[in-house]
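With one protein chain removed, the remaining protein chains of the complex are shown where they sit.
Right, subunit A next:
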Amino acid sequence: MSKKKNDEQQLNPTTDAGQESASLFRKPVSRRDMLRLAGASGVGLLLGGSGAFGIMAATGATKQPASDKPGSPDNVTTGIPDANRYDFYGQHQSGITTPSQNFMCFASFDLTVSDAAGLKSLLQAWTRASASLMAGELLDGQNENLNLPPADTGEAAGLTPSRITITFGAGPSLFDHRFGLAGKKPAGFGDLPPFNGDNLMPEWCGGDLGVQICADDMQVAFHGMRNLIRIARGSAVLRWSQEGFQRSTESDPNKATPRNLMGFKDGTANPSVQDAAMMNEVVWVQPEDGAGWMTGGSYMAVRRIRMRIEVWDRSSLSDQENTFGRYRVSGAPLGSQHEFDRGDMEAKDASGKPVIPMNSHMRVARGDGKMQILRRPYSYSSGMDNTTGQLDAGLFFISYQRSLEKQFIPMQQRLAQIDALNEYIQHIGSATFACFPGVRQGGYIGDTLL
């Protein structure tokens, strides 16, 4: 099936696409719906045919428990409508401008191989596995030999790919002496500088390689992470990992902006992923940015931000809204009516104070409005903090940008200094990864670098 045909199917409800995607088109289409649809139909197609996220509609791509290989006659269809598969290969990696799936597993690795050849074979093995995982196939290898552990761990057998995406990046430590890559480290790429109020714990920081796995099904996402970890045994070890979630798309018929665990909408100010020019401006590394191997890639900032849930829960609604600079229910800027209103930064109340407080989160984050990032966060809950008996929960912040130095760092410096939200949060983990450009057929993850 050609990309073009695929595209048409998605945009025309009368063609025989999967039932799920067809039903999306029977409703009136709002701006938010369009965003959602962009997810269902493949953002890559809307971004000038980059092709990274072409969804394979109705191909029956489910994980086959038997030995069926894709393309073999008995693997044509399983009768399960399946419009939820992204292409592994393309100009950009998936999972960046892809609309956020319901769940995330993030894994940070330290390499134990000591040379570039070892690194390369790990990345090649991960490439083969990722292509299978995203296609909803069992991992290649022996899955039926009773004398051997099966190549695929099996918990996703029979499940659809659930829009799984797998996004790989290189941490700053990958560019030390070990792999001969020191000369290829992009200028300005490194660990984030210390910010005011940081309370970073080494066990939640850094890593040679970072992998973000997102899917609409937690078991599918976990299966992906687990199998990549397994494949890495002997080549890399897990340094830390985090699972994340947001409200599921099924539970929100209005397809509204997701809310974080503080109850506020999170992501309202994000640039539109449909806007190809905007994505090139904000997210994708351009040829003129230096480090040619990163062209088409993106820099990822990761922060594990614990919320002081108990403290927040006993703050008045007015305090909460002044902290964010938005209304809790509507998400509109204080003084405005609608979520997507720009907000009047000049407005004063009767006593002459700004309606949107000077230290409110949205005001400080916006700054002069010239620099944007693409936020792609998930909530996390890691049970109870055994020391205090309080919840260890918060935001697993992920953002993508062309430049950490020009975009994320100045924004975070402003926030760290005056953001009213700082009273209720604590940054306890931090990492950066240079996410490779997409993989071409026949290539492997990171082949532009190695």
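Heads up, the rule we're going with is that a contact is a pair of C-beta atoms (placed from the backbone, for glycine too) under 8 Å apart; a residue touches a chain by one contact, two chains touch by 3 or more; residues count from 1.
Quick note on the criterion: contacts and distances are computed from a predicted model.
S.K.: So one subunit is absent here. Using its UniProt record, which name fits best from "Circularly permuted ATPgrasp domain protein", "Iron ABC transporter substrate-binding protein", "Rod shape-determining protein MreD" or "L-lactate dehydrogenase complex protein LldE"?
M.R.: Listed in its UniProt record, the absent chain's protein name reads "Iron ABC transporter substrate-binding protein".
S.K.: From the listed residues A:158, A:193, A:234 or A:410, report the one that touches the chain absent from this view.
M.R.: Counting the whole complex, the residue in contact with the absent chain is A:234.
S.K.: Would you write out the residues of subunit A that touch the absent chain, in ascending order?
M.R.: Touch set of subunit A with respect to the missing chain: 112, 142, 144-149, 230, 233-234, 237.
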